[in-house]
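With one protein chain removed, the remaining protein chains of the complex are shown where they sit.
After this line comes chain A, so read on.
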């Protein structure tokens, strides 16, 4: 199912931060976790993910480090920082508020 891009972009950074709060991950792993945890609702194209990761890194929300993978190639892992944890809490609150507002309207509340 194709999702509205705007709805997607709001939640993607939030979801990435949530995943990294659980554990350090690399890019491919983030995409697979997103697919699994969202029950295939979110299937990010790889191209969308990396600009988001780099943007979060530039903002100081996450930081990266390298480790040797099983295939002997260097793999770049990401981990959340304190700034990122605070950012997640803030964005999460905004998202909850946004979600409640939409649900109230969609839930059939009428005025007038």
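Brief remarks on what is shown
As a convention for this text, a contact is a pair of C-beta atoms (placed from the backbone, for glycine too) under 8 Å apart; a residue touches a chain by one contact, two chains touch by 3 or more; residues count from 1.
Throughout what follows, contacts and distances are computed from a predicted model.
One subunit of the complex is not drawn; among "Phosphocarrier protein HPr", "Cell division protein FtsW, lipid II flippase", "Carrier domain-containing protein" or "Glycyl-radical enzyme activating protein", its UniProt record names it "Cell division protein FtsW, lipid II flippase". In the full complex, chain A makes contact with the omitted chain through residues 26-28, 45-48, 50-51, 54-55, 57-60, 63-66, 69, 71, 73-76, 82.
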